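Note that this complex is displayed minus one protein chain, with the remaining chains in position.
And then chain A:
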Amino acid sequence: MCGARPSLGRGRCTQRGRSLFLSPSHLGAPCRTQRLTSRLSELRNKVTPRSRHAEEHAAHQRERTNMPAVSKGDGMRGLAVFISDIRNCKSKEAEVKRINKELANIRSKFKGDKALDGYSKKKYVCKLLFIFLLGHDIDFGHMEAVNLLSSNKYTEKQIGYLFISVLVNSNSDLIRLINNGIKNDLTSRNPTYMNLALHCIANVGSREMAEAFASQIPSILVAGDTMDSVKQSAALCLLRLNRTSPDLVPMGEWTARVVHLLNDQHLGVVTAAASLITTLAQKSPEDFKTSISLAVARLSRIVTSASIDLQDYTYYFVAAPWLSVKLLRLLQCYTPPEDAALRSRLTECLETILNKAQEPPKSKKVQHSNAKNAVLFEAIALIIHHDSEPTLLVRACNQLGQFLQHRETNLRYLALESMCTLASSEFSHEAVKTHIDTVINALKTERDVSVRQRAVDLLYAMCDRSNSKQIVAEMLSYLENADYSIREEIVLKVAILAEKYAVDYTWYVDTILNLIRMAGDHVSEEVWYRVIQIVINRDEVQGYAAKTVFEALQAPACHENLVKVGGYILGEFGNLIAGDSRSSPLVQFDLLHSKFHLCSVPTRALLLSAYIKFINLFPEVKTTIQEVLRSDSQLRNADVELQQRAIEYLRLSCIASTDILATVLEEMPPFPERESSILAKLKKKKGPGILPDIDDARWNGNGNGSVEHSESAEGLNKSSPSLMADLLPTNRPRPASSSPTMLSAGTMGSAHPFTDLLNLNSAPSAGASLLVDVLSDGFSPASLDVSDENFSRFVCKNNGVIFENQLLQIGLKSEYRQNLGRIYVFFGNKTSTQFLSFSSSLNIHAKAVDPTVEGGAQLQQIVNIECVSDFTDAPVLDIQFRYGGALQNIAVKLPVMLNKFFQPTEMTSQDFFQRWKQLGVPQQEVQTIFKAKHPMDTDVTNAKILGFGVALLDGVDPNPTNFVGSGVIHTKSTQVGCLLRLEPNGQAEMYRLTLRTSRESVSQRLCDLLSDQF
């Protein structure tokens, strides 16, 4: 047999064991998967005992004899021989050699004088394709493939198209020639040729092709005389073009007719059309609204049909599962139907699908249950999307609960995943929580890491105040044996939950230290920065933290992250435990220093800072520490940073008086509260789509620990380098409130309407002597015209000129963070003469500035602002001065608006719509429709919305021309979540702006502010 020519006869070689897939008998077998695997192991056993050489030899023979005969049609003998040769190559080198030989052969044929016939061209092109698919580069043959397109033989054309769709990239210079071939076939009225052409367009999907054919395809799709199979191809081809170049696929009168394809007789056409309509409806839902009723009707007919009605579209006793899934997807582009009859018909469908899940299976095959459950899961996705029918939501949750213990791993996985989204619905959150034990069990017993990962996600999503301790404890214990790939994520999740639901901060500190102890390597900087921020901001936990880290550091081997936290906390609060002789200053110092030499440079730097803090806290260890600093290993350390710290700290400790030392090394002031950097990190890591949003409580406003969240200290920066700098005692940040030159907020009283809402105070710029008489006596608000002409220009920006006349220019620079803000007011004297008796004051609070402003000079004033509650009126700045004898009086409305206290919030489309629905009470929504005042430019609008302070959410609105934003307004007492949507209508030059917040007054004010901007 060896060396025999491969048999290529038309008869099939039906050797046993050759067929590795399904044979008809296997299709009927009850448990096919097992059969297949057992058959496989049989095969393997047969092979293993033989010697390697014999095996190879045998393999070679099998190879030769088993080369399958081509079952139907064509016989490209040369190709089969070539493929066989390649497979017989014993080494990579031999293969490359064989390929190069073939390439040379083909090249010479193509270049040869003799014109090749179509068959040869086809065969060589096919060989090139094979070589390319093996992973080798192909740099010729394209022209020959293009030539094949114009062949009038089907198989040649087909191979030409295949080569092009696999190998031609969009910017090829051949594209014009290719387009020509496609054009001929599209207009050929031969359905098989038309299909080939449409497939090619869909496969390549390049812009050039879209430009050439996008306008033609819709007419093929909706023409009355188009064959069904061509319609299907045209629909999907259009879908592909719409995905790659949406701008080139024009909407037109065909859209209405496409929707009606949902009614088509041919289920294949309906399936293809449903895909197309779903994609289009995601982008412009309004245009395809009529599809809702058609989709519901079709779905209803399918789910109520007897399983055999649909003939070939019934798949393992499930009626048209693909189409059902697609229709359910299409309906997810929309809110529940408004029409009551339609709505109840849809509810009926969904109930029927849920009922069917309870029926005994019609077949034991996995295909049956997969198809059935695919429809079920899609129905549940729609129920969750609508989030409006509590009964359906709870039923869905119960159904998923059953799946949690199903023997199919796939179903357990999907149930865990799907429940994650259910957990964030207010209707089903409680129902999800009842499954906590099953989920915890899954975490412990599932053998597949991806299933365990889903369990972690679900525990995270279902966590609230009532079960936080249990969930955190379970996650911690899982962490010890967790796969390395997901440890960091679990650490982040535990850290977030521990912080969010910490009523008792000792629990929080214990949890984080446990994290560091168990998974130190996976504890990112953000996590240990955070524990320090929280300890610093909370007096009540500082002593406990010091004691706990001190104990943790006793362990002979502890993670470097623990040394960092320990060094930092003892440096700040070591004095709180120094009374105990077991943790006296010297013991503390020795303990820290015993770790010093094992640590990396940044940790050592941190420890040095802790040492100098010790010198301040405990004068009795000063000499010991100075000695350490003085040692050669410090003063002459090869690392510049360490050396510099040692020198500077040593010097500081020698020359500074106790008072100075105490001032310089004072305890860290509280960190400003900001969004948790851990949360940001988790979001970044997971991608927003997968993360169940922890901030739901804040939005729902119904308990669930929103208090803890707003109270807890928030992270510093998102970028770690600056965080590091902030944390190191040498670069200590000075939060505004600790600065002695600043007035504390909330001390002023006045009758002005916004006083109780906004706490304002002016302060001199630090160190400058521009402002005198900080607390001059009362000043009555001037009753002159208030200038607010530039006021609205500041809605979306923070800096600029607010007022200008011949004499005076007033510029502003402002910055806002959470509920605090600071405005720098610059008064510029435009004349060459002095202004005398200059004063500038806010209408609630009097404060004088330097009474003289020299000609051409500029004077600066700082205003600190705190937003106490939501407000409408802005403060007024009154300015008086004498210019040449005449008294000038100017009042300027300061652009302090509610939107300045926005914190942008990123969220996924799903979350957005969920919240949008939650804020559905009529008073919560304010909508306005207005004419555009400025040219309607997308970039400008983008910038304005960002300037307004919200996060601009991409890809949330199904219509890409709409703008969607979300943010949280921070006031001292509360936080108000805001969602906004701006829909431009270019033709009418109109906008529609909709705002939803939990407070009517806020919605109204924000709407007024923003609608003025476009």
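Basically, contacts are C-beta pairs under 8 Å (C-beta built on N, C-alpha and C of every residue); 3 or more make two chains touch, one makes a residue touch a chain; residues count from 1.
We take it that contacts and distances are computed from a predicted model.
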Omitted chain (choose from "Glutathione S-transferase", "Two-component response regulator", "AP complex subunit sigma" or "Zinc finger SWIM-type containing 7") - UniProt protein name: "AP complex subunit sigma"
Residue touching the undisplayed chain, where the options are A:V325, A:L553, A:A578 or A:V950: A:V325
Residue among A:N88, A:N180, A:T335 or A:Q367 that touches the chain left out of view: A:Q367
Candidate in contact with the missing chain, chosen from A:E144, A:D185, A:E378 or A:E499: A:E378
Given A:A272, A:L479, A:L812 or A:I865, the one touching the chain that is not displayed: A:A272
Candidate in contact with the missing chain, chosen from A:R87, A:K101 or A:R630: A:R87
Residue numbers in chain A that touch the chain omitted from display: 12, 14, 18-24, 27, 36-37, 39-40, 66-68, 70-75, 77-78, 80-81, 83-84, 87, 119-120, 123, 126, 129-130, 133, 135, 153-156, 158-159, 162, 166, 169-170, 192, 195, 198-199, 202-203, 205-206, 229, 232-233, 236-237, 239-240, 243-244, 267-268, 271-272, 275, 312-313, 315, 320-323, 325, 329, 332, 367, 370-371, 373-374, 377-378, 381, 409-410, 412-414, 447-448, 450-451, 453, 687, 689-690
